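A single protein chain has been removed from this complex, and every other one stays in its place.
Moving on to chain A:
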Amino acid sequence: MNLLSHSVLLPLAEGGASHAPVVAPDTAAGGVFDLLWLVIGLPLLGAFLLLGVAPFLRGSLKASVDKHGHLLGTATAVLSFVLSLVLFLSLLGRDAEERQVGQHLWTWFETGSLRVGMDLLYDPLAALFLLLITGVGSLIHVYAIGYMEHDPRRRRFFGYLNLFVAAMLTLILSANFVGLFLGWEGVGLASYLLIGFWQHKPSAAAAAKKAFVINRVGDIGLSLAIALMFATFGTTDFGGVSELAGEADQATLNALGLLLLLGACGKSAQVPLQAWLLDAMEGPTPVSALIHAATMVTAGVYLVVRSNFIYELTPVAQTAVVVVATVTLLWGAVLGCAKDDIKKALAGSTMSQIGYMMLAAGLGPVGYPFAIFHLLTHGFFKANMFLGAGSVMHGMNDDVDMRHYGALNKAMPVTFITFAMGYLAIIGFPGFSGFWSKDKIIESALADNLLVGLLALLGAGITAFYMTRLMLMTFFTSKRWEADVHPHESPKVMTVPLIVLAALSVLGGVLLLGDWIVTWLEPVTGHAEHHEPPLPAIVITLIITAVVALGVAAAWFLVGKREVPREAPQDVSFATRAARADLYGDAINDAVVVRPGVGLVGGLTAFDRGGVDGTVMGGAAALGGISTLLRRVQNGFVRSYALSLLGGALLVVLALLAVNLG
């Protein structure tokens, strides 16, 4: 479709182009790019068959589908990955300036001047996401075959997973904000369904609801942003908006940036919409790995990077992004230090790491590639560790309390080794993938703002502390197992994905070789003018490594050298108590939103009963009373009627005279 046609609505002023590159996809690329829709179509078909068709089957066919449905679910994900890989290689073969491929599927709806197409956009950014989603997604599908083996509803689980993958791919591939919103809501739905998958547990049902409700708040931001975009630019296509963004006034751009940020906060669990992520760990562990670590929660980062053509023009919103990110990266890290539940500790860490990505995204073109780079490496190592945690739980009878672990390195060697690779990656051990990506973010932050940079550096130290604590409590120190627990290594179907992810965690850094990822993303995020950091890069790297070492050492002395109590001690400092209580996130929500909300509803109900109903019923009663009184005038005597007629005539005449002559 011709995106340039939108310029009729808002003609470009001379030389008024925005700084960010304009999105102008080539819709006639042909070849393998014509199969772009199939990347979404395959998992969507899987979801449809497993969720839409299977329940209507009967007899042995149904039994067979229930038994083997997971294979179909996995196959669609893997095929989708293969296709993504082929597409990626094809894109790699094109010239840098031609790496934006579009596909128009159909016109979704057209009303008034609003025209929204089912359009796909495949560019370097989407290409990386596609590989991450389908690649890590396929591994997690494989892993889940083992993990969910004894669950009677495994077919449905794989249906939901397929649905999630399809929605996430829609989010990434859509060429306009409305399509993005479709995917955005789709992953929200899948997330809700999967967090509450074990719906017999009230905690899981509550967690699902909490995630859904908090995400609604963010979604309001995104939908308002889309509406504002349409009102301002007359289009929601990335192409149209990126072309016209420079023409909008500053207030509109600020509003757009902040509203998009609100949406990103909800999906990516950034402060103040962070409270749902830790509870979301009620879902099965593959879900935590796929949705709440590697892919969905990073959608907020994607949104900010994708909307770079807006953020480039609104320093206010960019600053807001940086502030939110910095607060979140520390908030999540602090939570990670106090949690004894292995998954919640990892969830806190996820929150914190997404904070790093957001921080990078808030830094502008300098940061965008590193945000995506960290997003990818994090996708590897965090999925790896979540799956590792799942493997540990699998061996420990689904116990998640790290105080009941200890010395598992011998019992579960493969899990231990692979988890260790993820651990080294996240703390930023030199050479591992996380080292490269985090290092770049902190360096860029320091160059941008000293305070933010130092806080990010502090976060790196805390990360090292809590991850080391987690590692020590789980795999080292003394055995604190429950009586009837016999830890054992997980089956191959679970360990193979772990090994692959561990390898990626180690090697993910290769993406930075020769600044490859920076160059690769340049068509999307624009060329960056690098600021000189306050110190030489090598010095910064050394400092970061030193801080990380400090964190590791602190954990070693505080956790590794001491006896870990089986019950969490209660006589702890205020800071620990606060961290255990999620830094009072729920209490704050309760005080700021829930209680006033309940109060408001109560007040409205009372007003409705007393005020509105009272007025209505009272009004009706009063009218009835007046009516009864007036009825007496209607006494049936024609003489009275004649008198009232005469009186009326006199009144009319007198009134006419009084009004006009008086």
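FYI, a residue touches a chain if its C-beta (ideal position, glycine included) is under 8 Å from a C-beta of that chain, and two chains touch if they have at least 3 such contacts; residues count from 1.
Convention: contacts and distances are computed from a predicted model.
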item: Protein name, per the UniProt record, of whichever chain is missing from view ("ATP-binding cassette domain-containing protein", "Ectoine/hydroxyectoine ABC transporter permease subunit EhuC", "MbtH protein" or "NADH-quinone oxidoreductase subunit N"); value: "NADH-quinone oxidoreductase subunit N"
item: Touching residue (missing chain; options A:Ala546, A:Val601 or A:Ala655); value: A:Ala655
item: Selected from A:Leu451, A:Ala581, A:Ala606 or A:Leu623 as touching the chain missing from the view; value: A:Leu623
item: Interface with the unshown chain - residue positions in chain A; value: 620, 623-624, 626-628, 630-631, 633-634, 636, 638, 640-642, 644-649, 651-653, 655-657, 659-661
